[in-house]
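Below is one structure, written out as structure tokens; comments come after it.
The complex appears here minus one protein chain, its other protein chains still in place.
What follows is chain A.
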């Protein structure tokens, strides 16, 4: 840079062509960053807690009790699109965090793990508050519409893979009849392939149960059956009936 360039810079400043940004500009920028950060945290927590709520409400969480096959079906029942959006928000939070010395002075892995932990543990905590059951009651009814309705109607609309939640209508010899949340009746066939039937549990008419099995039309060849506790987070107990 020549002395002409230096003169050029100073002249531009003196002539007012280049001006200092006021402190209020940086204060506003900081406030916007903080607001953005808080909003990103809230959205990430809401979405991750929704994933937990969805798994509980649809009965998918219960599939983990049916061994390896059940666990595999639980994983395949995850709302992957929503999880992807959660990951996008995790990346956004990481971008926010990397503007602050506490993040960039430490290994990136710590920030990644810290943010994931906040989103997962925070999400699980929020999922155990009455927030989602309340939203479910407000937005799930069929007469509602919009994004929130799509969200909260989903646990009822999308059953877990190879899973079925319903209440017992009839107990017969080698079969049960259950009614699913949409009012459809299913015949549950109990045979030698039914491995997970708790012997100590006495099923009674009206019990809410989770079936894991091969669903063909309105008949289910059961691999496992378990009772869902009343008062639990299943859609059956959330008041949409």
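Keep this in mind: a contact is a pair of C-beta atoms (placed from the backbone, for glycine too) under 8 Å apart; a residue touches a chain by one contact, two chains touch by 3 or more; residues count from 1.
Just so it is clear, contacts and distances are computed from a predicted model.
The listed choices are "NADH-quinone oxidoreductase subunit J", "RNA polymerase sigma factor SigW", "Molybdopterin-synthase adenylyltransferase" or "Aspartate carbamoyltransferase"; the UniProt protein name belonging to the chain that is not shown reads "RNA polymerase sigma factor SigW". Contact with the chain that does not appear here is found for just one residue of A:13, A:31 or A:138, A:13.
Among A:34, A:108, A:125 or A:184, the one in contact with the hidden chain is A:108.
Chain A meets the missing chain through residues 1-2, 5-6, 8-10, 12-14, 18-23, 25-26, 98, 101, 104-109, 112.
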